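So the structure is just underneath, and the comments pick up after that.
Yeah, one chain of the complex is gone here, protein chain that is, but the others are all in their spots.
Labels for the chains are A and B, by order of writing; each one numbers its residues from 1.
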Amino acid sequence: MRKKEYFADSEEASLLYREEFRDMKTEEPEVAPSPEKDKFEIIGKSTSRIDGEKIVTGRAPYTHDIKLRGMLYGKILRSPHACAEVISMDISQVQSLPGVKAAIQLKKGRVTYAGEQVAAVAAVDEKTAEQALKLIKVEYKSLPFAVTEEKAMEEGAPQVRKRPNVQKFNEYTRGNIDKGFKEADFVLENTYKTAVEIHHPAETHGSVAKWEGERLTVWDSTQAIFGVRDGLARALKIPASRIKVIKHYMGGGFGSKLGINDYTVAAAMLAKQANKPVKIILSRRENSLCVGNRPSSLQTIKGGVKKDGTLTALYLKNYTSGGIGRGDYCSEPVVDLYKCPNVQVEEHSVFTNTGASRPTRAPGHVQGTFALEGFLEELANKINLDPLELRKKNYSTKNQGDKETPYSSKGLNKCYQLGAEKIGWKRRNKRPGEGNGKVRRGLGVASQIWWGVGRAGTQADVKLHPDGSVEAICGTQDIGCGTRTYMATITAETLGLRPKDVTVKIGNTEYPWCGGSGGSTTTPSVAPAIRDAALKAADYLKKMAAEKLKAKPDEINITKGKFSNKNDPVQSIGYKKLIEELRKERKFRREKVFHGEYVGRPSGFAYNTFGAHFAEVEVDVETGKVKVLKVVGVHEIGRLINKITAESQIIGGITQGVSTALFEERIMDNTTGNVANPNFRDYKIATSLDIPEITPLIVDTVDPRINNLGAKGLGEPPRIPPAGAIANAVYNAIGVHVREIPMTPDKVLQALKRKEVD
Amino acid sequence: MTNFKIAEPQTIDQVTSLTIDKKDKYKLMAGGTDLLAEIKDEIIEPEVVVDLKSIPDLSYIKKEKNGVRIGALTSLARLAEDTLIKNEYPALHEAANSVASPQLRNMGTAGGNLCQRPRCWYYRDPQVKCRKKGGGRCFAFRGKNKYHAILGGGLCYIVHPSDLAPALIALDAEISINSPKGNTTIPLTNFYTLPKINVRKENILAPNEVLREIKIPLIKKEEKSTYSKFIERGTWDFAIVSAAVKGTVSGGIFRDITIVLGGVAPVPWRLTKAENIIKGKKITEDLVRKATREALKEAKPLEENGYKKELAEIVLYRAVLSLL
Partner (left out) sequence: MIETINFKLNDKPTRLNVDGERMLLWALRSELSLTGTKFGCGEGFCGSCTVLVNKEAVRSCQFPVKDVKGKDVITIEGLAKNGNLHPLQKAFIKHDALQCGFCTPGMILNAYSVLLKNPQPSHKDILQNMDENLCRCGAHTRIVQAIKTAAKEMIGGEKR
């Protein structure tokens, strides 16, 4: 049986993530949704965040900001060894320090990475808790370890887990790869490498736990309140019904906060022992060690193409390392993005003595797309074809990896067209590196496929009060994407009100159930559920209005706070007036709750999101320094719900992508077993001077059947292509592909030397 | 973080007496941008932090007949904004402007910048006891060393992180040191010491001494200077390679030239050999590159930092040519 208790730290995180966010089977909806006919006034336009004022005034409460009466501060003792046996532990000295209220041992046996938690204390303040940690005596027997992939793959390397360090975890075949290579006019093989990244959300991970008798309340900086609740129930062996998890605001997660964490369990245990609330906030250093990372990859792609650009074969072999956890599935772009009859994949995980991986915004796809798109760029050059034409030539209308199922909607061609126009694709170097001078410019493109469907079973309520006020309620969480805002706009749109008329309640497990916010599932789950609830509320109001206007309910139109008769628009009644009359007539005296749900989508179609990014760069060929000048990101996401926040997500995805392409790399040291750069000085992240001019564009489409709004997700998509597009632009500028991210000056200089040899 | 007290002396002399009492258990703090981070990471564990900011009159930029005097507590921001420095000592102006970010420049001081500790990630790892911290080995030597020294290593491979130091050395700066034995003035270049002298320190400052003032001689006719810093990103960072160049130049020829590299060695690294090749000849890109290559023949790159040699050549020729 798989151990699901610690989803976030599980060896299987990447597998569980796919099960939760990708392979979501749904029931056939009784009535297939047909959202295309709907015309909206607020949805699709820009609505400012309804919680903007709270945030810009510093009043939005984040988990870091929770302060309870009598609250203690917890700290975790972590293993300084990458691999060691805990021989003995003595926590008895701790209680002698005044102010210390609880201490627990968390580990027996073997620790398998530096940073693994071994004990925890709670004290009246943080300083005392830190001092208390020093009083814990742990005797370790240190053991040999391997913290880099290279070392772990060596023969005779220390074994990280109870089986060999290299484990095959994915295989895929369609057609016949050898036949494909034979049919090709050109065959090319290259290897691409991506570094381990750390999520580093602005708000470090943390939880506050408080017991009231048998009931536990936890405030958590999480992307998944119900996941944390259920995980806590399993870890503490208490019923889920006794646990409440709250998350008001969260300072970013990017996949590292998708499940139950061991420190949250520790906080609950310490709180129980001390009989007082306990708060544990991790440090930035801890964030670098033990709350996830994006697995590295070493991908060899071999592909065949005909002179006219038709792909005949794609083969991928991937070695990916997620520490003591599994690596990422990086093969989906190779399998699904382009039409290709013969595809073969094998993926291997490499265990190292480092913290377990966690899903990182577009897991596997960031790495896989960088490799595939780089490969296609070099392939296009080989046959002298415009790289964009190569992509269009192999356009696929079916998801070949998913049994050749036709896409419900796919707007990638439109993305290519809009993006190429906007960046001025014709300006690119016809031959890579054909320019002169010390500073050279180039253009590059990369495309993207992602999931982005909703989770069936997502529930939401719309509540009407007899005073006319309205609530939109869902147990989801706003992780920065504007969930609160679109819940208000959808409810308002449906009831003919303004977004500010709607009070939104989220972030509490006492509200209707919703899954974790990951995998671009939040909007396509929550939006249809809230729309469903709002439509039911609208039906009730229409019925009531119809009685007043002596019409049939389906003859009633709702717009701008008014109910009117379609056939005779002069006949109308305002929202407020209607409610007031109903109240006076004693027809509407208690709040009415309308329950909505997202039930699913028709089978027989593949539901995916698409996009294409175009980048322009400048490369100093003497120093190897890359400057990204422009990125145009075009996305097809079904119906657009809120323009301004959707654009923000695209801008954010590109910004993170620039950082991935140029700077981000967790560096492990094989001698000490430690992360060499566990801080923002040495783990380099792009900020304002590194950010290019960014143009977000959204293709205006509506998926005809995915849900009642025709909307798909947008969380991961814009994070996927930037690194590939930028690397391809560098190739176009200097005539050699760097094939490795981050493209730091030393690597660019090295690539330029390869060019001289070539 | 350990508990420490902050002492706020009113005069420099109080510092020396304060610190004599406390032996090794105190540290001097100027802007605090580096020291507080070291304490937080438990790399150092002082009992007393002596806050030099409380001493009045250590922040000034004064022009006198022999040159310019700069108080050690002068903020980097003030240095970066000063018109005199900008007009007469562009290398120092550029160096001050290249340090960290505006907020950190507000807090950081000239003296603090000269005395800051290395950024080596092994030194900064509280769990690692390297030679610089009294341990038995340098972890960078066979470890992750992309940012480490290509020159002057041995025992320890840190690079000196100061931006001001190469610029000031190129400008022939001197520093005044207050010590219980009396005050001394020495050329800044003599201030810095290689690991083989004392692996635990980067300079000659004794525990009870305070760097009080920086003095730069008046500029000569036709003297020009520049500081050029190569970093990996646009955002503030420590130098991969930097070059400070000063010389008197006319007609495309340097009559004299001083070249100091930063980011390549445990101390600011003077490139005398290159200076001699360049001096008196018509400057071309080729000449400077050849001179650099010649001077860097003694470099001994580690596994991952060979690219610094190439970069030094580029950074330097561009800096020299910019002065023509």
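Keep in mind that, in the parts below, a contact is a pair of C-beta atoms (placed from the backbone, for glycine too) under 8 Å apart; a residue touches a chain by one contact, two chains touch by 3 or more.
Keep in mind that this is a model prediction, so the values were computed, not measured.
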Contact with the hidden chain (one of A:305, A:453 or A:694): A:694
Footprint left on chain A by the chain that the document does not show: 48-49, 52-53, 55-62, 64-65, 67, 200-204, 249-252, 254, 281, 283-284, 479-481, 644-645, 647-649, 651-656, 659, 679-681, 685, 687-689, 691, 693-694
Contact footprint on chain B, counting only the chain that is left out: 4-6, 32-33, 36-37, 40, 49, 53, 100-104, 106-107, 234-236
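The rule is short, and it goes like this: only the chains that are shown with their structure count from here on.
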Chain A-chain B separation of Cα centroids, rounded to whole Å: 43
Contact footprint of chain A on chain B as seen in their complex: 1, 3, 119, 121-122, 124-125, 127-128, 139, 142-144, 146, 230, 232-235, 237, 240, 304, 307, 310-311, 314-315
Contact set on chain A toward chain B in their complex: 80, 114, 127, 130, 622-625, 627, 662-663, 667, 669-672, 674, 676-677, 679, 681-682, 684, 686-690, 744-746, 749-750
